[in-house]
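Only one protein chain is missing; all other protein chains are in place.
We call the chains A and B, going by the order they appear; numbering starts again at 1 in every chain.
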Amino acid sequence: MSTKRLAVLSLLVAVACKQPSATERMDSAISWIGTAGLTGEAWLRHTTPDKFTAQTLEQSHSSLLDISTGLFKALPAGIDSAALDSALTRSNEHIGLMAKLVEQKNSPDFRSMLDSLYADEKVVKQFADSVEAKDKQ
Amino acid sequence: MGRVSGLVMQLGENTQPHVTHILVGGPTLWERVHPALARLSIRLAKLWGPKRDEPVKIPWSRVITVGKDVKLDVKAKDTGALDWEIWVARHIIERIPGGGSEEEE
Partner (left out) sequence: MKKILQLTLGIITSVGGFLEIGSVTTSVQAGAQFGYKLLWPIFFGTICLVFLIEMSGRLAAVSKHTIVDAMRERFGFPFFFMVLVGITIVAFLVLIAELGGIGFALQILTGIGFPWWALPVSLAVWLLMWKGSFSLIENGASFLGLITISFVVAAIKLHPDWSGVASGLLPRMPQTDKARYGFLTVSILGATISPYLMYFYSSGAIEEKWDRSYIMMNRIIAGFGMFFGGFLAMAVLIAAALALQPRGIQVDTFPQAALLMTTALPKWGFYFFAFSMLFACFGAALEFSLAIAYFFAQGFGWSWSEDLEPSKDSRFAFVYTLIILLAAVPLMLHVDPVQVTMISMALTSATLPLAIVPFLFLMNDPIYLDKHRNGWLSNSIVMIVIVISFVLAIISIPLQLIGG
């Protein structure tokens, strides 16, 4: 009985994960960058466990990686995909490094990484706005 | 002790139809949903559980009152309606630590 239910459930989940649009992909990219940002801020205040921080950052890192692989095929014409790619890659590198810095308990470097992540976030958000505008056309 | 799942009625030549027994649990119940379920329950009962061929029948003469509940003047354990309860207790529940014992009163 329960395996049957499980099969139905995984089918539902599989159907639910149909191809998202470029706008949706950009939204999830921003969501994960924002997640990394908030997680980082909390860690700098010494109010969250190291393991939670590292794991959440790693999850953001791998989710971003997944999103950017699918993103460029779905991108509408007229978007500077090279510039977007470099912004996404840079932010993802920063998030990956932040995860490592947590393990080394290196707050000063972590803080500067977080600041550059915010700079990247702004760029990605601008791209998201123009992707959304193009998607709607 | 359980729920009434069916009634046995007698149609006489000279008397009005009257209820002779009430039935409790078992295949009678499943028969009311679908005959296939009743057959399945009979087959499963042959594999596991307390072995009994007859459904639990309680003569109408033992019924005291019928309201929202049917009251009987028999001991629940003597009717056989609790066979499954006791079987599950002996074979599964009592074997798990802390399950207690079904027999102590």
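To be clear about the criterion, contacts are C-beta pairs under 8 Å (C-beta built on N, C-alpha and C of every residue); 3 or more make two chains touch, one makes a residue touch a chain.
Only a predicted model underlies this, so the values are computations on that prediction, with no experimental measurement involved.
**Q** In the full complex, which of B:L29, B:I58 or B:L72 touches the chain missing from this view?
**A** Among B:L29, B:I58 or B:L72, only B:L29 touches the chain that is not shown.
**Q** Taking the entire complex into account, which one of A:R45, A:K73 or A:K105 touches the absent chain?
**A** A:R45
**Q** For review purposes, identify every residue of subunit A that touches the missing chain, sorted by number.
**A** Touching the chain left out of view, subunit A contributes residues 2, 5-6, 9-10, 12-13, 15-20, 24, 27-28, 30-31, 34-35, 37-39, 41-42, 45, 47-49, 51-52, 54-56, 59, 125.
**Q** Quickly run down the residues of subunit B that touch the omitted chain.
**A** With respect to the unshown chain, the touching residues of subunit B are 1-3, 5, 25, 29, 32-33, 68, 84-86, 88-89, 92-94, 96, 98-102.
Just so we're on the same page, only the chains that are shown with their structure count from here on.
**Q** How many angstrom between the C-alpha centroids of subunit B and subunit A?
**A** The mean C-alpha positions of subunit A and subunit B differ by 61 Å.
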